[in-house]
Each structure stands twice: as C-alpha cells, then as structure tokens.
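Here the complex is missing a single protein chain, while all its other protein chains stay put.
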Amino acid sequence: MYYGYTGTILRVNLTHGEVTKEALDLKMAEEFVGGRGLASRLLCAEIDPEIEAMSPENPLIFGTGPLTGTGAPATARYVVVCKAPLTGTIACSNSGGFFGPEIKFAGYDALIIEGESPEPVYLWIQDDRVEIRSASLLWGKTPVETESTLQKLTHPASKIACIGPGGEKLSLMAGIVNDNYRLAARSGVGALMGKKKLKAIAIRGTGGVNLADPEQFWKASMDMHAKITGDPVSFGSFRAYGTASLVNLINEMGAYPTRNFQSDTFEDAVKTGGEAITEDILERNRACFACPISCTRVTEVKEGPYKGRGEGPEYESTWSLGALCGVSNLEAVAKANYLCGDYGIDTISTGATIACAMELFETGALSEKEIGFPLRFGDEAAMVRAVEMTGKREGFGDILADGSYRLAERYGHPEFFMGVKKLEMSAYSPRVFQGMALQYATSNRGACHVRGNTVAAELYGIPRYMPPEVLEQKEEMVRRPFQNSTAFVDSTGICLFTKFAITHREICALLAPATGIDFNFDRSIVQGDRIWNLERMFNLRAGFTAADDKLPARVSEPSPDGPRAGSRAILQNHIQTYYQLRGWDEEGRPTRSKLKELNLEDFWNVCSEHD
Amino acid sequence: MINVTVKLSADLRRYRPALRIDESLPLSVPEETTLLELLSEILQIPAHAIAIPIVNGVKCKLNQKLVEGDRVAFWPPMAGG
Partner (left out) sequence: MIMKKLKADVIIIGGGIVGCTTAYNLSQRGADVLLIEKNGIGSGATGRSGGGIRQSARVSNEIPLAMESVALFPGLSAELGIDIEYTQSGNFRLVEMPDHLRPMQVDVARQQSHGLDVRWLGVTDVLELAPGLRWQNIMGASYCPDDGHCDPFRMVSGFFRKAKEFGTKVLLNSEVQSIEQTDDGKAVVKTSTHSVQAEKVIIAAGFGSQELCQKIGLDLPLQNVRYESMVTEPLPPILSQMFGVASSDLFFRQTQNGGIHFGGGLLEEEDEEDTKTTRDNLNMAVAHISRLVKDLGKTNLLRTWGGLDPSTPDGMPILDYLNENVLLATGFCGHGLALGPIVGRYLAEWISSGQLPEALEPFKRNRFDGWLQTKWTPSGAFAAVLATEDTQTSGRGTVGSGIPFMTPPEYDDSEDEGLHKLLSVNPEMCTGCRMCESACSIEHEKMVRQTGLRIQVAYPSDDFFLPIMCIHCEEMHCMEACVYDALEINDYGIVSVVDENCIGCMLCIPACPTGGITYVDSKETVVKCNLCGGNPACAKYCPTQAITFRPIDDEIREKMETVMSKHLDSRIEK
C-alpha cells in the first residue's frame, strides 16, 4: 500500500501505441521527493542529454508530487519535464488547476510519454483504462474548445491538458494548457507535445490518495490553512489585487524592465498594474484545487477591439506584453494575454520576443517589409497583431514563434536577446536585484523567476531582508533558501505561493504523515540540493558550460534612468563564490565528493576531473 | 518646509479613496519629518498597515528623515510572481 504516492508510473509509447505501467521505486521517491525532482530523475534514466530535444527519443514526463491532490492547502501542482525544445537545458514547467490532482486520483504518480505518433492523437485515461485516440477532430482547436469537446468525447468531469495551435505548429515558446487557461508555459514543452502529435491528455480519476496518518496529516494541513488565511500577503494582496499588484511596486523601485530592458522604469506602469486590472476588467477570483489563496483572476474586456475573456494577465504577463513592449493599454495587454492562452504559448517569451523584434525594427535591423507592418515600442495594435501571427506562425510570426534568441541571432544582433541559456528573463531587473542577477545566470532552465525568487528577500524581507543592491553574501542565499528550497517545494506538489505564509518545516510536517516516509527538514535541504545538482549535471552533459552562466551584456551597463539610474548587474566574481558554495569547480562542474555526498555518482561522467 | 510626493497603493488607497491610481499627493512637510511622522501625524495611517516604505526607489526604514523632493511610496504587505 502506497501513501501519498499512488505507486504507479504510466508509460505510453506513441510510436508503437503501447501502454505499460511500472511500479514507483520508493527509494528513488525518497531521494527525489516527487514532482520536479522525481520527474527529472526519471528523465535522466530515460535519455542521454545530448539528444536532439525535438526528437522522438525525448520523452515528455508529467509528474506529480506526494502532496498533489491531498487536499492540503494549494496542493494542485503538476510538472512537465523533458529536454527543453527552446533552450536545450532540462525543462521543468509546472502548473496548477485541477489536472495534477486528477492524475493522482486516476492512480498515477507520473506519466511518461515516449515516441511520436504519426497522426494527431489524444490520450484518454480513465483510472486504469488508457486509450490512445485519434485527435483529428481536435487539431487546430484552442484549449478552451479542446476542453469542451473532449469533455463531451470522454467524461464531462474529465480534466484536460492540451496544446493550442502554437504547440501544434511547434512554436518553441509553446506551453501545455490545462483547465482552459493555465499554462505549464516555459521552455517550449508544448512544442515537444506537438512534435509527438499529442493534442491532449484527458484524465478522469475516481480513486483517491491514501494518507499514512490521516489525522496527523489533516491537523498539519489545517495549521497551514490557518497560517495562509491569516497572512496579509497570501490571503490579502494576492486575493485583492492578484500577482499584478507588484507592478507599481517594482516600477517604483526602478526595477521594472521596459522596452526590451532598455530602461528599468515604465512611465505608464500604473495603467497595466494590479489596481487597474481589479478596477477595470476583473470579474472575480477563482481557485486551484484546495487553495485558499485563490489568486486567479477571471477577467473580461467587454467591448471594443480587444474584447475577450479569460484569466489574468498575471504580473509577468502584464509586464512582458505591456512594459517590455512599451504598451500601456490594459485592454490590449489583456487581449494579447488571452490570445497567448488561445494559442497555448508562453506570455513571457512571447512578449519578450516581440519586444526584441521591436528593438530590431527601431534600430533598422528589421524592415517593415519583412514584418508586414511597422512594429514600434508602444504600438499596442501592432503588438496584439504580432501575438496573433506568432500563435498562428503566420508570415513573420513564423520567425517570432521560435523565441527571441533565434530572432536576435538571425538578424545579427544577438545582444538584443535578453535572457540566459536562450530563455528570456522575467520582470525583475537584474540591474537592481543583484540576487536575481545571480539567480538568472545560474538557473538550470535559463533566466527564470520561479527557480529562486530572491525578490522575496530583497524586497519583502522573507526570510530576512537583504538590500537589493548588494551581492555580497547573497551567493549562499541564492543557493540554499531560494534555488534548493524551490527545487524541493516544486517536488512536493504544493504551490510556491504558499511560501509567503509558511516555511519548509511546515511542508515537511505534511509530507511525513502523508507518505509515512521520514521526510524532515534536514533531509529536505539535501533533497533540494540533490535535485538542483541533478539538473545541473543534465545541462553539463547536454553541452552547457560555465560560459553559459552569464547575463546579457546590456544589464551589466548602467540603468539609464529612473530612481535607480546607474545601477547595473555586478555578478563578476560572485559566480565563482557561488560555485564554491555549491561544491563545484571553477568550470561549474560538481566535484566527485559533492556527488558522492548527494548520492548522484551513477550519472554521466560530467563531474570535475580534480577533486 | 520641504516638498515631497506620496503615493498610496493597493489596499492603502482606502485611506484616500478620492486619489486616482496614477496620482501622487504633493505635500509640503516640516524639515526633519520622518516617514513615521508622515504616516501617523500627516496621513494618519497606522504604521502597521505599511510593509514596504519606498523613498526614491529604495526600501527604507520608517525612522528615515525626508528631504526636499523625496518621492515616497507606501505599500501594504504584498508579493507576487
């Protein structure tokens, strides 16, 4: 009998149409927890990281954590792991909603999708019955259409994860959409799903998640529930203004990247901020599975050229489609955000790519003829049009759909790409938040804000306040309380947003009674470290080196204006200090003793020569 | 007297409901006024409602003294992603 875990991994081979079930290796689960950790570990056992990302050998792994679906607060997350089509690094995108818990209710800890189907198919999983069905009816449909059609074709209550037209057309910015509007967005996981011709996965689970000690578990869960509902951030500002409440704050700090990172202050930020969203387009809040926070914003633009309905825009989306493109019209930003949802593409990368194209256009590297229309910063209609073309891969959109790295390279200005390891940065300027600079540079999936959101310490003071402008002593902060901790939290199945109200210890207090395994605080620290190192080894084996741990040159130049004019990303020697703290050599490779300590020696020979 | 501007965001806006979201309050305050005095005596907002006080883009403590031209912005507890 398994507790917390369901004990089964479902393997579907699309090339041969085979479905097999494997038992979960509990020892592996104990080392890698679940979710991000376990799925990454499974991936490393499946492939050699050197393979082509868009090849049939690259499996798509849907993983859940031991807490996913247990009903403890905010236990809704599932992850998608593969070798990333956009970046070539290891990919781990995650999403909430109700799809993750449904995987558990159907009886699986993870789904491994291998091979490639010749025809569009979808997967229909009803508890232990698994069918691969033709998706010819669904191909070309948006996620919302796909979900309603599939619920008719399968079960009215089945939960759906699918790709939109962006994923079908192999846009490297495509994500996987579940519950209509939620995206496991980054790294291009949707492109791989599209390559496999897998339109959707529909799941209906009638089982449940067993708990080793239900009473203790529920007690711990309710303690957490009380902490979250008593917290002014989780239960206050997130509910009242959503994540976008940050827009004005970060802009006030002069850390809100604007016009493809040419500036760090957006003069019209307030028009696209959380307060404006709440006042102008908010319909109501909704929640993911078992979540008291309910930060999701159901919004609607009721009329005009940007009419539409959906969820969001969230902080990152309102930034990438707004400030980063110089756009201050909230309705246009909301529309672009809805369109990204309809096409199933990542809002951050989409906005960043359009911003990059805008800069290319304004500097003359890209002509109006090539794009088909002038694409200037601040032109909201052009921005929305570019999103639409990107989603459809129409005309110039065909080039945009592969992300800003390839776009900037193609037009001879690689310096206009604002990201790390081909993944675009997010809405915290590394010129101001030095911790974020280090985190962007060293993150395993490229520049990303949810691999270690040091802004928590550098602004809100969680766990303790460290001024954003200094990097001294932040290496350890980036490493442990942020990167490693996030790796652990992502592996449990609980949402990162609970972390403003609760700590690691409380998550561990849930894990033990849920699983019956002795998960505790001390082990969680090692587990986080282990997961991070495993991802690093994957990347090293895939060909990444210390030279890839670097920020775009632009952010090392002084910020031109705003309250933080003159500040810039300092990094410099701090990367070496960070490597040392991690137990890596100066090439950024884990030492043999470090791997031994983490019990990771069995993997490819990527560790340091000298010890 | 020194001139400063004050911005109230998110939940704090209920203390000045008439203020538009893109508006900041222009105030002239006595020299040496601290942020705490600004809050308690002038704006009459309880200090515990403030989590993040920002002056000219820099988070600071409530005992900081204001100087001419300061851009003050107050935030309640908040975070995002």
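Each chain carries a letter (A and B) given by its place in the written order, and its residues are counted from 1.
In the analysis below, contacts are C-beta pairs under 8 Å (C-beta built on N, C-alpha and C of every residue); 3 or more make two chains touch, one makes a residue touch a chain.
Being a predicted model, the structure only gives us computed values, none of them experimental.
Contact with the omitted chain, checked across A:291, A:432, A:542 or A:598, is made by A:291.
Screening A:236, A:446 or A:468 against the full complex identifies A:236 as the residue touching the chain left out. Touching the chain that is not shown, out of A:5, A:32, A:105 or A:124: A:105 (per the contact rule at the top). In the complete assembly, the contact with the undisplayed chain comes from A:283, out of A:283, A:368 or A:415.
One chain of the complex is left out; on subunit B, the residues touching it are 1, 6, 11, 13-19, 25-30, 33, 37-38, 41-46, 48-49, 76.
For subunit A, the residues in touch with the chain missing from this view are 69-73, 98, 101, 105, 155-157, 180, 205-211, 214, 217-218, 222, 225, 228-232, 235-236, 239-240, 278-279, 282-292, 294, 298.
The working rule: only the chains that are shown with their structure count from here on.
Note: centroid distance subunit A to subunit B, computed from Cα atoms, is 35 Å.
The touching residues of subunit B, counted against subunit A in their complex, run 7, 9-11, 13, 21-22, 51-52, 54, 56-59, 71, 73, 75-81.
Those residues of subunit A lying in contact with subunit B across their complex are 231-233, 236-238, 240-246, 248-249, 252-254, 270-271, 273-276, 279, 314-316, 449-450, 453, 455-456, 459-460, 462, 465, 467-468, 496-497, 500, 562-564.
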